[in-house]
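Only a single protein chain was left out; the remaining protein chains are all shown in position.
And now, chain A:
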Amino acid sequence: MSHPILSRRLLLAGMGMAGMSVAPARAQSTPRRGGTLTAIVQPEPPTLVSALNAGAPTGVVSTNIFDGLFSYDWDMGLKPALATRWEVATDGLAITFHLRPNVRWHDGQAFTAEDVKFSLEEVWRKIHPRGRATFANVEAVETPDPLTVVLRLKQPSPVILGALNAYESQILPKHLYAGSDALANPLNLKPIGTGPFRFKEWVRGEHIILERNPDYWDEGKPYLDRIVFRVVPDATARAALLETGQAQYAPYSPVPLTDVARLRALPGIAIETRGYEWISPWLFLEFNLRKPELGDVRVRRAIAHAINRDVIAKTVWHGFGKAAVSTIPSTVTRFHNANVPQYPFDVRKAEALLDEAGHKRGADGMRFAISHDFLPYGDDYRRTGEYVRQALRRVGIDLTLRSQDTPSYLRRVFGEYEFDMSSSWASSFSDPQIGVQRFYWSKTINKGTPWTNASGYASPAMDQVIEAAQRSADPAERTRLFNEMQRLAAEDLPCLPLIELNFFTVHSKKLHDVAMGPDAVYASLKHAWLEG
């Protein structure tokens, strides 16, 4: 048996060294205590509590201040954090968490089961955009003693076990939030958690400073004395800070892909793509099935055949992605199904399908015209759109690219359904019920709600599979159902998965142990240490 972490690491190391002449591997393996880490967070988080704002920049900072009940290991298994162990009843209708004793909030109060009950009932289920669905079947939360929490469920909800880290289900202090309007609590800007770092100061527009929590329950950790998160809006300036060593850590693809090769070639800088497996981002096209041409599955399949996903991964995304074979990415190992209908790049087949659908080429060589709205998150998304335009023009579909700012994009695609085809990325998360089902379930056709089923795809067969998976307590059965779901998704093709995205972290080689789990980007830097 090969060790999964070890082999993955060796593989990456091998890939990294192949192109380099000398890679001096400094064998300093014992963590060193102390030091200030300067990190970059971009854009500036609006608030510092992930339980109340699930945005990425908030997640990057907040998970250093707060804990979850668990974190995840490389196989998506639960690793103890505020809870030390858990039990699921055989009928799946109860989940029991045993909490860690002697944990204190940063203000000195004891952490208890009441905090968990409060967070679940008042925050995750009422305010969190995904928690509302994840915990929907929790009927009651019992706290038989201060270190035990029992969730009573209306129906089995294994999805909960995939959503228990410090980012997705963050534990807030009941004694500071109970009775207040959580979203307007002033503590959201100077939070008090149980995590490895304490909040020190936030100078808006400049930086956020966190300091080591000397009373952290994980003894000896964290190693760093201080983390300074700097707010740096310009990508060139971010690259300059990393290049000159003025910043040593920047997650979430902080520099343009065109700059990565240059940075990677510098001796002191590492590019890390691990730590994003728990969110497993994918890039996809969504078709508006209400439009006559795109409502025809033959046209959608033709488009799939006309697009070379390898080109998108290798050229447009500079290798920071992998051609997608199914709607659940391969990094979600438990549920991914590679054995679904494929649409290999084949221009002739695409043309034949379009002919068959009755769209003959006109006098100008074009069959019909559609528009394509791309998510305005930067050049890579625009260039994806430009590639798709070229690829589709080749088979006689005249594509117009539309660019706009993010609120306009969201309003057009999800608010008004005034689009033909859109491209965007989304997180799959470790459980498809959290990340993927929303694009395929007919009950998530919610006009006006971003990141839901905008295609208008409604299939009784699909709904049946999705709803059965929601109810099932048996892991094997759920895997089987989600495999079936992927087969249906590939057959009906309301969304066309393009690539599995590899987000990356840029860090100094003097900073060690940054990607310690599949959710590292949304986990604390408690393992991280700086060489002296």
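Going forward, contacts are C-beta pairs under 8 Å (C-beta built on N, C-alpha and C of every residue); 3 or more make two chains touch, one makes a residue touch a chain; residues count from 1.
We adopt the following convention: contacts and distances are computed from a predicted model.
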Complex member absent from the view - protein name from UniProt, among "Probable chemoreceptor glutamine deamidase CheD", "ABC transporter permease", "Dihydroorotate dehydrogenase" or "Lipoprotein": "ABC transporter permease"
Contacting the left-out chain in the complete assembly, out of A:137, A:169, A:213 or A:427: A:427
Options A:88, A:103 or A:133, residue touching the unrepresented chain: A:133
Full-complex contact with the absent chain, from A:110, A:140, A:237 or A:265: A:237
Among A:411, A:487 or A:510, residue touching the chain not depicted: A:411
Positions on chain A contacted by the hidden chain, ascending: 36, 38, 43, 46-47, 53-56, 127, 129-130, 132-133, 183-184, 186, 188-189, 203-207, 209, 226, 228, 230-234, 236-237, 240-241, 243-244, 246, 404-412, 414-415, 426-427, 438, 446, 448-452
